[in-house]
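For this depiction, one protein chain was excluded, whereas all remaining protein chains were kept in their positions.
Letters are used for the chains, namely A, B and C, taken in the order the chains are written, and counting of residues starts over at 1 for each.
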Amino acid sequence: MSVTGVLLCVAALLGISVAAAPNSRKPWANFATYGACALVCAAALSFAVAALIGSDTSTLILPLGLPWLGMHFRVDPLAAAFLAVVNFGGVAASVFALGYGRHESAPQRVLPFIPAFLAGMNLVVVADDAFAFLLSWEFMSLTSWALVVSHDRSAETLRAGLVYIVMASLGTLALLFAFGILAGPDGQYAFSSMRAHGLGADATMAVLFLALLGAGSKAGIFPLHAWLPLAHPAAPSQVSALMSGVMTKVAVYAFIRIVFDLLGPIDWRLGMVVIGVGTVTALYGVLYALMQHDLKRLLAYHTVENIGIIFVGLGLALAFRANGFVAAAALAATAALFHVFNHSAFKSLLFFGAGAVQNATGERDMDRLGGLIHAMPRTAMAFLIGAAAISALPPLNGFASEWLIFQAAFLSPAFPQWGLRLLAPASAAILALSAALAAACFVKAFGVTFLGRARSDAAKLACEADKISLAAMFGLAGACIFAGIVPGYFTNLLAPAAQFLTTARIPAQPLAAPWTSLLPVAASHNSYSGFVIAACLIVATALASLAMHLFANRATRRSAAWDCGYPDTSPLTQYTAGSFAQPIRRVFATMAFRARETVEMPVPGDAAPAQFRVRLWDPAWELLYAPVAAAVNFLADRINVFQFLTIRRYLGMVFFALVFLLTVLALWT
Amino acid sequence: MIPIAAVFIVPLVAAVVLALIPVYRIAAWLNVAAALLTFAAALALLVWRPATPWHLLLVDDLNIVFIVLNTLVGFTTSVFSNGYIAHELEIGHLKPAHLRFYHAMYQVLMGAMNLALLTSITGLMWVAIELATLTTILMVGIYRTHEALEAAWKYFILGSVGIALALFGTILVYSVAQPVVGDGLPAMTWSTLAAHAAQFDPAILNIAFVFLLLGYGTKAGLVPLHAWLPDAHAEGPTPISAVLSGLLLNVAIYAILRFKMVLAANPATIAPGPLMMALGLISVLFAALMLYRRRDIKRFFAYSSIEHMGIIAFAFGLGGPLANFAGLLHMAMHSLTKSGIFFAVGHITRIKGTQKISAITGLTTSHPVLGWIFVACVAAIAGLPPFGVFTSEFLIVTTAFAQRPWLAVILATGLVISLGALFMRLNSIAFGEPSGDASPDRMSVLPVVFHLGLVLMIGIFIPGPVVSWFRHVAQLLG
Amino acid sequence: MSALAFDVSHFLAGTIVLLSLSLLYQDRLPPLINIFAVQSLVLALSIAWQAQTQGASHLLITAGIELCFKAAIIPYVLYRLIRHLKIHRTVETVVGIGPTMIAGMALIGLSMALMMRATSGIGEMAREDLAFALCVILLGLLMMVTRRNAVSQVIGFMSIENGLVLAATGAKGMPFVVETFVAFSVLIALIVIGVFLFRIRERFDTVDVAMLDRFRGERR
Partner (left out) sequence: MIATVFMLAVQAILVLLLAPLLTGIVRTAKARLLRRRGPSVFQPYRDIFRLLRKETVVAHNASWLFVAAPTFVFAATWVAATLVPTFTFDVGLGAAADLIAIVGLLASARFGLALAGLDTGTSFGGIGASREMMIATIAEPAMLMLIFSLALVAGTTRLPDIAFFVQSPVLGLRISLLLAFVGFAMIAVAENGRIPVDNPATHLELTMVHEAMLLEYSGRHLALMELAHAMKLLLYVSLIAVVFVPWGVAPARGSLMQFTTAFLMYGGKLYIGAIVLALFEVTIAKMRVFRVPQFIGVALMLGLLAALLRLVSGGL
């Protein structure tokens, strides 16, 4: 039943995009399109949640696509969980765009594609055979590409689009091969038949690596992430939010579907591989982010980091499952899924905030912003909550899911294999490191953007975002707080999906207030209660302010900043993104990015300004992309001479081909 | 009997008439009418296949596919050229006399190709293909510019040599068949050839196939025999580029397939598959890399045609029902998409007044409808869903992967490389600051939209009859 | 058929191959044309002989066309051409005569090796003819590839065609020989006309060497 509902929603979305195409310039187009999208996504969301609660599986086969195969669709708990995430993000983005989209300069470039994009993502999640899956997958890529290049006047937007589409098709081919192996020689492309027959060890490994390549390139695992920080900033903000908060999750879904569901039992070593990949991705993602001064690019890199965290969780789940510790596996899987939801919530929120800022100031470069908390206090509030959530601070949701992942990592002593025993805590430590770095990064992002004094006129003249956008932001902020305070609700909701993956579930969380706390596994009676923490914080705050009110001197005077007695300095003396990150850059980036600082001091008496430069070296780009691009260019140049040969030479080619083939005949027959 | 004859008689008659009509408007419409009539006759063949008295002609599931496709694209192209050529006259690229010649030649080309597809006699097919080649050569040179003349000349020389090789192959086939099935026509008829191929002398049959593959492969533009193709596409009138890419290449492939079937019927011969796969892969990689340095938009898409011919050759070389099915599907999809692209390119070059890619930018801004149609076309030819090319490429790559993984990987590499090039150019053409004037496009985009619609339809839903029919053909091909 | 018949046709076909070898050897244009004329003449003879032995009278037409068209008209036109273009002295070979001859020998060896694999599934006669025809064709191609000179390339192409005709007439009772042959002669005529039309000074390479750069503005 739910699958039918979702498919109807998809059809409705496609209808909306078709209807929007000709009318996108009309004044009401924005409202109508996004309103309709929001409603349809809400409907799909309700279907998904219903399926999740009922943990029922419904399938449907339509006579489309390959005739002898048909198009299989299915909604099982896993799909339902991700449908919920996708459509939750869809609703949020649509509502935000109701307000934000009105400032869109080229609506005809955005309106028709957003519903199609949403439809594509929904289709990927419900697809139940390789053809339908890849069809919707590529459709998703194509529509999102169209959205990325929607502001096509700037060269780097187009470059971003190119890198994105090439990476996307590369990933698709990798997935195609993965399915090719899974389908076996007789091409059984329905997932049901893929589940049926198992694979050898080598084939399993090949599929896992192909899945990492295919799904990972879309999700943005290091070093395949390069398209992500290019494409996300280029798109309009609601699209960035969708791509960063939702589409990457669809990629994670693809990975889970292939590796957990279709692939069957997996060797623990492969689990180690996934953990390792996730760890490296998390660390590099946040380090990249710290080096940025473009707000949206910074957020994009944080997506990379969080994808890494999710993959660590998944890898732990794989490893536990391979060893038969289903309870621990369920814990890790639940943690990963919970983080998937959390990330989509706060990342969308943050991109909305960035969009509001860009809208108000026309700037994405943090070093030209500052002091926005005065001009746009509500936006600042929402952004602050998102920043705190993504920095894994209690009592918000980011902390809850990372806490669960840590708890899963703490079960590593149970592993019989040394490798895992050592790797799991190490990766936990690196996750903690990346969480701390993330906190630093968002102190930087929020501090430089919203606090301090305006660094440019654009920032001075900013004004608050419109009501609807704010509503969307605060809605998401509320979701972050709610999921942080009563994570039990969500883990219970996600339990069927985790059970689908690991045949076990974490204990049902006691939801009787006020002891709504998380109990990962019965064995180690650890627990965490966001609710109690939040309550205590509120009480403590109340008491503190009350005490201040009663006992303290309430007189407050405004005056110039003390600043160690320096006279009022220009805003340019404030810490910028670069200077804030300098200590961390010194500590980490010298190794990670070969960061080099050069200072050029003019000779004494020379009035020229001193110049400070930082050179960073992007390993992913330098070691992976640049060589490939160079190789293609080189070959293209070499081969290009064949366009300019003389007719005689072309005849020569024919002649030699003939003689060659004849010789082959003469020798080998 | 009537429809069969009509399929190639109508065009030939129309050619004579068109050669006599001085008024180009009437001629253009007559051209459309004749093409439509031919298409109707071809459709009639779908339902009713009369036995031909003397076995010169034959209609079976294999060539009906090609005939219907051929006449269909021929019709849409005539509709397109109706608007296009008129404009050429206005801006003085062509004189009325040229137009008469053009229309007549167009019909001759159609008739020749249909004959090549219809006839059951190897020799006759050779003659028809040579005729088609000559007409296209003349049309390529129609602009009389130095570039056009050189392109025509190149095409002429390489084509003639290719034709010569093909003829020798045909003679060889005859001379191995003659001792078995006796003198005269039977030794040149598909049916008898396929029937008795088992007794033919394998060694000479091998040699024959090499010659035929290279001879007709030259027509199909397989690397390294492709040299004529890009320039011919770039310098000729756009409708002819569409017909070349969409149809003539298919006819050449068809010829190769026929002989492949004969060869396949004789177990003692070499397997033609590997040869075709090798040529196909070479073509794909070569063309994909060549795409990066192209600056002329028509030559650019000509190379993309080479790439797709490579894919098709690869698919048929792979063999097996699924791969053959995919090959047929890909051929149909490519004809529709590529001719559609050339229509769109015709519009574009006309609007922007140049074929230089660097001089064409911001199309989606200056002409949104045409621009997005073009984007859709390129996405389709790049093998992105929801278009039919995706379906066929999905089948080809997966079947190849199941049988020969490494070849599939090579093929996939070629696909990605070419996709990169396609989108690199698409970026600069469709997006960015619009160049040239934004004067509205007066020509109807109906033909393009029609092709695109078909491709889209196949991409999502392939009608049952088409499937069963293609499958039967795939079985035939073995 | 009688041994004599076989020997005669064998002799004629062999002569044709020898003649194309000497075409390959000859580097000055006037003798080249002469040799070609002789080759066509011999070919006409052999066709006539085939017509006589196979009792296929329509081959006589072919022989006739061959005789007057390829052995008389074309050579005459070519003479006119080279005098007109004042290139009757020039010699342009890409690789020297020696290597070319060696390559030619190798090609003959190759085609023999190929054809002799044929089981006697086809007639001894036809097999011989096909072998010789293959030689002639390959040698013609070799000539087209190794000569820069337009005229010698045309001659190379026409000798290819001679090979084709030899094969066609060798194949017993092949239909459409005349038709295809006529169709092919049209090609030849067109090529020769083309050479006139474009007033190709030297080579097929391009209509006008200087154009290559202006044309296909694709030089990077």
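Simple rule for what comes next: a residue touches a chain if its C-beta (ideal position, glycine included) is under 8 Å from a C-beta of that chain, and two chains touch if they have at least 3 such contacts.
Just so we're clear, the structure is a prediction, and the values are computed from it rather than from any experiment.
Student: What are the shown chains that the omitted chain is in contact with?
Tutor: Hidden chain contacts in the full assembly come out as A.
Student: Thinking of the whole complex, not just what is shown, which of A:Ser105, A:Ser545 or A:Asn633 touches the missing chain?
Tutor: Spelled out, the listed residue whose C-beta touches the missing chain is A:Ser545.
Student: Among A:Phe117, A:Phe325, A:Phe446 or A:Phe593, which residue is in contact with the omitted chain in the full complex?
Tutor: A:Phe446
Student: Among A:Ala50, A:Ile533, A:Leu645 or A:Val659, choose the residue that contacts the chain missing from this document, as touch is defined above.
Tutor: The one listed residue touching the chain not shown is A:Ile533.
Student: Spell out the interface residues on chain A facing the chain that's missing from view.
Tutor: 370-371, 373-374, 377, 380, 384, 388, 391-394, 399, 403, 406-407, 409-410, 413, 421-422, 425-426, 428-430, 432-433, 435-437, 439-440, 442-444, 446-448, 451-453, 515, 517, 524-529, 532-533, 536-537, 540-541, 544-545, 548, 551-553, 555-564, 566, 569, 571, 573-575, 579-584, 586-587
One rule holds for everything that comes next: only the chains that are shown with their structure count from here on.
Student: Per-chain C-alpha centres versus the global one: which chain is nearest?
Tutor: B
Student: Using CA atom averages as chain centres, what separation in Å is found between chain A and chain B?
Tutor: Roughly 44 Å separates the two chain centres.
Student: At least two partner chains per residue is the criterion; list those residues in chain A.
Tutor: In chain A, residues 637, 640, 643, 647, 651, 654, 658, 662, 665, 669 touch at least two other chains, as defined above.
Student: Of all the residues in chain C, which ones touch at least 2 other chains?
Tutor: Residues 114, 117, 141, 144, 204, 206, 216, 218, 220.
Student: For the complex, give me every residue of chain A touching chain C.
Tutor: Interface residues on chain A, with respect to chain C: 637, 640, 643-644, 646-648, 651-652, 654-655, 658-659, 662-663, 665-666, 669.
Student: What part of chain B is in contact with chain C in the complex they form?
Tutor: Touching chain C from chain B are residues 121, 123-124, 126-127, 130-131, 134, 146-147, 149-150, 153, 156-157, 160-161, 163-164, 167-168, 171-172, 174-176, 178-180, 183-185, 187-188, 199-201, 203-204, 207, 231, 234, 293-296, 299, 356.
Student: Give the list of chain A residues in touch with chain B in this complex.
Tutor: Those residues of chain A that touch chain B are 63-68, 108, 130-131, 134-136, 138-139, 141-142, 146, 149, 152-153, 155, 158, 161-162, 165-166, 169-170, 173, 176-177, 179-181, 183-187, 189, 632-633, 635-637, 639-640, 642-643, 645, 647, 650-651, 653-654, 656-658, 661-662, 665, 669.
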